[in-house]
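Before any comments, here is the structure.
Removed: one protein chain of the complex. Kept in place: all other protein chains.
Chain nomenclature is as follows: A and B, assigned in order of appearance, with residue numbering initiated at 1 for each chain independently.
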Amino acid sequence: MHLEGTVTIKAAQARVWEFLTDPHQVTQCAPGLEKVEVTVPGHTFRATAAIGFGTVKARFSGDVEWLELDAPNRAKMKAHGTAPGSAADVVSEMFLSDEPGGGTQLRWTADVSVVGQLASLAARLMGTVSQKLTGVFFDCVRSKIEAAGQPAVPAPASEATVAASPPANAPPAESA
Amino acid sequence: MYSAEFEYYRATSVAEAVELMRAHPGAKLLAGGHSLLPQMKLRVSQPAALVDISRAAELSGITLDGEMLRIGATTTHAALAASPVVSEHCAILSEAASLIGDQQVRNRGTIGGSLAHADPAADLPTVIVALGGTLTAASAAGPRDVLAGECFVDLFTTALTEGEVLTRVNVPAYGAGTGGAYAKHRHPASGYAVVGVAAIVTVSDGRCTRARLVVGGAQPNPVSASASEAALEGQPLNEATIAAAAAQVAQALPNPLSDHYASADYRRQLATVLARRALVTAAERAAER
Partner (left out) sequence: MARYVGTPMKRREDPRFIQGKGNYVANIQLPGMVSLAIKRSIHAHAHIRRIDTSRAKALPGVVGVFTGQDLIDGGVGKLPCGWNVPDIKVPARWPLAVDRARHVGDGLAVVAAESAYIAADALDLIEVDYQPLPVVVDARKATEPGAPLVHDDVPGNVSYTWAIGDKAAMEQGFAAADHVVDLELINQRLIPNALEPRAAAAQWNPFSEEMVLWTTSQNPHPIRLLLSAFTLGIPEHKLRVISPDVGGGFGSKIFHYPEEIITPWVARRLNRPAKWVGTRSEASMTDSQGRDHVTHCRMAVLNDGTITGIHVQTWSNQGAYLSTFAPLIPTALYLTLLSGLYKVSGIYGEMWGTLTNTVPVDAYRGAGRPEAAYLLERLADLAAARVGQDPIEFRRKNFIPKDEFPYQTPVAFAYDSGDYHHLFDRVVEMADYPAMRQAQTQARQQGRLVGIGVAGCIEASGPAPSRVAGALGSAVGFWESGAIRVHPSGKVTAMTGSHAHGQGHETTFAQVVADELGVAFEDVEIVHGDTARVPFGMGSYGSRSAAVGGSALVSSARKIRQKAIKIAAHQLEAADEDMVYDQATGKVYVRGAPDRSKSFAEIALAAYTAHNLPDEVEAGLEETAFYDPANFTFPNSAHIAQVEIDRETGEIALQRYVAVDDVGKVINPMIVHGQLVGGIVQGVGQALWEQAVYDEAGQLLTTNLMEYALPRAREFPAIEHGRIETPSPHNPLGVKGVGEMGTIAATPAVVNAVLDALAPLGVHHLDMPLTPQKVWQAMQAAQA
C-alpha cells in the first residue's frame, strides 16, 4: 500500500533534518515507545513500540535502517517490525525543502506492507489505519519540533496552518 | 489460539473496579468479553490483567428516571432488546440491540463494552450519538459525564481515559411525536454493520421539528449527516422530502472505509439507501406516538 503526504513545520530545514535522523528524537513520535537502541550509529537502530488505536494495539519490535541520507534534503529509510504472529515493513522517503515564508516543507511517501495475523484481522481497516498512523506520526514530528525549538524566521501574519493531508490510498489488491 | 497469560481480578463494585484499574496500569475491563477475548486469543491484545466487572450489581439495570433512561454499562444486548422499558421509551435502542451479531453474542455482549470499544462497525455507538445524552464514567479522579456526541474520538478510541470505567449510559426518552429506526447492512460473516444508519425524527403539527441522522460503519466513527438533518427540519416528512434529505448523506462521508466486501462508493450508496429507509420507518413510528 502506497501513502503520501505533506506537512509544514515552523522550523529551519536543518533542525527538521536533525530531528528526523536522530533515533532518540524521532522515536518520541512512536506511540507506547518502550526502548530505543542504536545498533549502528548513523545507520540503524532498534525500537519497540505499541502501534494501533485505542484498545487495539500490537507491540512491534523492529529495526530501522537509513538506506539513503542526502543531508539535509532527502532521506530514505526502511523499517521492519514484528509483533506476535505478524510483521510489517515500511519503506519511506522524506523530502525537505524551504517553505516560502519560512519553515520547512516535509513531503513524505510510505510503502507499507503488513503480513500475518494483522493482515487478515485488520484487512477491513488496513487502508484507514495505515493512513491514520502515518498521518499521526508526521503530525507528531511537526508538533515536537515546533514545541521544542524557535521558528527560523518570524511567522508572517497570513501564514496558514497546515495539517498532514490524508493521502489517496491504493485499493487493496486481490486475486481469485 | 490461546491468549497470553494474564491476571484476573473480579470487581463487585464500581469503586473496587476503579481501584483495581488504578493499581494495575494497562489492565483491561472485562464485561461480556466478546470484543476483547477474540483479540486476546489472537494475541493482538495482551493485557497483563483483566478486571471483571460483569458481576458488579451497580453496573446493571435499566431504569426510567423522569425523562432519562439510565442503562447500566453491563446490560447485555439481549436484555436491551427484550426490555419493555426501552421498547416503550427508546425503541431504536432495542431495535439496534436486537440486530447485533447473533443470539449468543447478544447474551454476553454489553452496551458498555460496545461503546468503550468503539469499533467502527458496531451498532450501538451510532444509535447513542443519534440519541444524544451522556455516558457516565468513574475513575480515581471521580465521576464525570461525557456527551454522547463527543464520546467517539477516533478509530477504537473514545474520550474515556486510561483506567476510567464506563458505568452508565443516559439517553433521553422519546417525547411525543418522536420515532426512530435503525437500519443496517449486515456483513454476511461477522454480522457487523457494513453501514448502519440511525434515524430519529420528531414531528409536530405535521412538520419535522427535529431530525437526527447518524451513519456508522462508513467512517472510523459515527458521523452525523448534518446537511440531511437540516434539510428535514421544518419540513413535512414525506417520500420526496425524505429522499431529498437522504441524497445528501454522501456529503457527510468524505473518505469512507473500504475493504474487499464493500468499497467506499458502495458504502456511500448503502448509507443513502439505508438513511432513506430508516427515515421512512422513523416517520411512520413518529406518527404513531
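By definition in this document, contacts are C-beta pairs under 8 Å (C-beta built on N, C-alpha and C of every residue); 3 or more make two chains touch, one makes a residue touch a chain.
Treat the numbers as computed from the prediction; the structure is a model and nothing was measured.
Enquirer: Using the document's definition of touch, tell me which of A:55, A:86 or A:104 contacts the absent chain.
Expert: The missing chain is touched by A:86.
Enquirer: For the chain left out of this view, which of B:28, B:43 or B:168 touches it?
Expert: Answer from the full complex: B:43 touches the omitted chain.
Enquirer: In the whole complex, what residues of chain B lie against the chain that is missing from view?
Expert: Within chain B, the residues that touch the unshown chain are 1-2, 4-5, 38, 42-43, 185, 187-190, 260-263, 266, 269-270, 273.
Enquirer: Residue by residue, what part of chain A touches the chain that was omitted?
Expert: Within chain A, the residues that touch the unshown chain are 84-87, 113-117, 119-121, 123-124, 172-176.
Rule of thumb we're sticking to: only the chains that are shown with their structure count from here on.
Enquirer: Rounded to a whole Å, what is the gap between the Cα centroids of chain A and chain B?
Expert: Taking the mean C-alpha position of each chain, the two centres sit 33 Å apart.
Enquirer: Applying the document's contact rule, which stretches of chain B touch chain A when the two form their complex?
Expert: Answer in residue numbers: 4, 28, 35-36, 39, 42-46, 116-118, 120-121, 154-158, 220, 255, 257-261, 263.
Enquirer: Taking the touch rule as given, give the residues of chain A at its contact with chain B in the complex, in rising order.
Expert: Touching chain B from chain A are residues 52-59, 84-85, 117-118, 121, 123-129, 132, 166, 171-172, 174.
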